[in-house]
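My questions all concern the structure below.
Here the complex is missing one protein chain, while the rest keep their positions.
Each chain gets a letter, A and B, in the order it is written, and its residues are counted from 1.
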Amino acid sequence: MSTEFSNETLKKDSSNSGLQIVKESEEDRLMTLSVGPQHPGSGHFRFTVKVDGDYIVHCDPDPGYVHRGEEKMCEYRNFIQNIPHLERPVIHDSNNITYSYSLAVEELTNIQVPRRGQFIRAIASELNRQVYTLYWLAIYGIFLGHSTMFMWPTGDRELFIDLLEMLTGARVTHAFNIPGGVRNDMPVGFSEKCLRNISYFEKRLVEYENIFYNNPLMRQRTEGVGLLTKEDAIKLGVTGSVLRASNTPYDIRKAEPYDVYNEIDFKVQYMKSSDCFARAYVPLLDMRESCYIMRQLLDKIPQSGEVRAKLQPNPKGPAGEAYRRVESGRGALGYYIISDGTPKPYRVKISVGSFRNMLALPHLLVGAKLADMPSIYWALNYWPVEADR
Amino acid sequence: MASRGSRIVEFRFGNFVASLIWLILIVLIIVSLAALPLIFIVLFYAPLPPINGQVLTPYLFLSMMVDPTRTLPVLKFIMHTELFRVAVFPGFSFAAIFAAVTIFVERKFLAKMQLRVGPLYAGKIEGILQLIADGLKLISKEIIIPSGADKPIFWAAPIAFVAASAAVISLIPVAPGWVVSNTDVGLLAAFAILGFFPLIALLFSWASNSKYPFIGGLRALHQMIAFEIPFILSALSVVILSGSLNLTHIAAAQSPYWYIFFLPISAFVFFISSLAELERIPFDLPEAESEIVAGWLTETSGMIYGLLQLGTYIKLYALAALFVTLFLGGWAGPQIFPQVLGPPGPQSPLIQLLTLRPIYNPIIVNDVFWFSIKTFGIIMLMLLPRGINPRIRIDILLHTGWYKLIVLSFINMFIALALVYGGVFGPGGVLTPH
Partner (left out) sequence: MTSAGGFIKAIESGSKHLVIKRFTLRYPEKKLKFVGDGYQFDPKRGVGIAGYRGRHILFHDKCTGCQLCAIACEGIAEAIGMVKVDEKWKHNKKSIMPQIDFGKCVFCGLCVDACPFYALYMTDDYELSAFTKEHLIYTPAQLAVKPKYDGSVELKIDDRGATHG
């Protein structure tokens, strides 16, 4: 962009009152801004941008502020004791991050989860997906300056948090999925309440479209901004709704179905335009699809049955390794667990969608305007706590 | 584990009576030791009107306390002095009350639109004393000035901001005859004063010596300058139709039909430009929280922040009142107040006193009422975009201000000229009032 631009400026030299040509170095013109952790626009994450006027020429992400050693802590606790601390990296999507772990441990220890348990796990996962996506939508709204779009999704999250509290016993810190199934059965009256809340929520989605997605001011800020082509997206390895917004219909629930997802009929939602608007709109389409999935799950669930495989308190399996992944709110969330025959895992590696999506941040920000920085950064669905684990 | 409502003090009648007696005692002490000497000093130096042919001496004034029929003429005299006009009625206190009510109503209105409750706990009824609580909090905070900041400008800029906002108010006519300064170039003076605000924003952001206010101040400068031109051009159409720059004449010229019916585009352009001048959402780039912390207000704290907020809301009232004067007919409205409060005809002095006969002027009260209603309606309309729109980006903002709005106001000027030359308005026109 600026290679043909000449770095020479005319400067008046006061000593002999003539015009002199002075070369300005590249570094003098750039201003370094640290969008750091003490900034209301960045979350627990820091990235430095070098700005030339209004255009960003260099971006350097700096994660690691919330690193708590989750993977190391797993080696000192047995498989069931790992659940409460493993759900903390992304606490408001806790049913997905423990889902993947449970699947991997079940593969290692050869546990078979009963069918009703699988259905309840899928219902809890879909409910959590709604909760997380609404939270992300609220943050996206407030960082575009739309305070109403912060309040409405945060209020509507309450519909699903109420349901999850009825099901699991806690509003946010569920600790519900364990290797072998789920910890308790659905209480009486859960299905009716769930269906009632979902019907009300589908009407609310229409309001969100009216006030936010069809608002010309929001479209002007996000359409055509931050283009990520399909080839670049696949090359950078982004995942989740960011990938689906770049014309790639890839969803792990369809590509590698786990539990009961091969019996559910749903379409993978994707968009062709590959800009920030697509990245903001795909989660809304995902939420609609998720409501549809939940209705099918509530319809097909077997009326009675066990929800949890009978286990000894310290399950252990033969030495081996397992890798399973799950589609969470941010993308593919995978666990690679190596066990050496003892009740405690030997090594746990968590592969999160946020860390992969972060790689797209320098690629998208270079060449963009500084005023577009919030819409690009927050559209990448990046949750810093999960990326740092 | 004391919760909020667990300490209930029981009511004892003896304690209540005792506290009342204490209150009366303290009031008496203050009145006799402080208020009475003050009144005497003021009365010796202030010019007093003659009442019933007698000069009002201080002793006669004090007899007002037992003979209330003498109070009302003095009140009427005070109401027509300059000081009352500047400080109380169409001037600062009126605007400050409007600003205070606006701040509270804005918070509750936005909260209702966002399905939540606004301020709730200050004051018994749904948080009505929240503003007083906020004011007390701001007064008690420490004012932190960044090192390297330019101290004289840092202190002077907020005061200049409030002063400039109050200066715009002094030009607005609330009722015929009730305006602080009735100049023949009122509209031009209003725009001249509005031109100060970018300068104050820039000076304050530069004096803050910090990166984020610097960016915010530049954005404020760009925004306010870009929108001043459509602002002036849209008001120009009104001047073409009414033929005068005097705000009282403009408001009086709209008595049969308001100008908004003839110049709707101009009203729209004026409205959008005033939203941009006030830095309200969707034009609040200079204070964008997500990108530049708080823009050019970042380094303010305590009463400096309080003064800036007061100035902003007074400016909101001023621009809304200007809109009402230019396009909505100022004070025009059907007469709904009766000729006399209470039973008509000659009455006993007591009834005359209680129904405020010497100072009640039904026309003026009616005009003030309609003006207030219309201004409040326009203020509510200005509060509405805050709940609906996100923030606009700087290049779209400048594009809108410099291209679209100027084009629209030129179109409207042609409409105004066509109306004048078509004989509808202007001298000898069909709809011109005499």
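In the analysis below, contacts are C-beta pairs under 8 Å (C-beta built on N, C-alpha and C of every residue); 3 or more make two chains touch, one makes a residue touch a chain.
This is a predicted model, so every value here is computed, not measured.
Displayed chains that the missing chain touches over the full complex: A, B (touch as defined at the top). Set against the missing chain, the residues A:30, A:66 or A:166 yield one that touches it, A:166.
Checked against the full complex, the candidates A:53, A:69, A:216 or A:302 give a single residue touching the omitted chain, namely A:216. In the complete complex, the hidden chain is touched by one of A:36, A:84, A:237 or A:362, namely A:84. With the whole complex as reference, residues 1, 3-5, 111-117, 120, 384, 387-389 of chain B touch the missing chain. The chain not displayed touches chain A at residues 76-78, 80-81, 83-85, 148, 155, 158-159, 162, 165-170, 173, 175, 183-187, 189, 196-197, 200, 207, 210-211, 214-216, 219, 306-308, 310-311, 313.
The rule we apply is simple: only the chains that are shown with their structure count from here on.
Within the complex formed with chain B, the chain A residues making contact are 33, 39-41, 141-149, 151-152, 155, 211-212, 215, 217-218, 220-221, 369-374. Across the complex, chain B meets chain A through its residues 110, 113-116, 211, 281-282, 284, 288-291, 293, 386-396.
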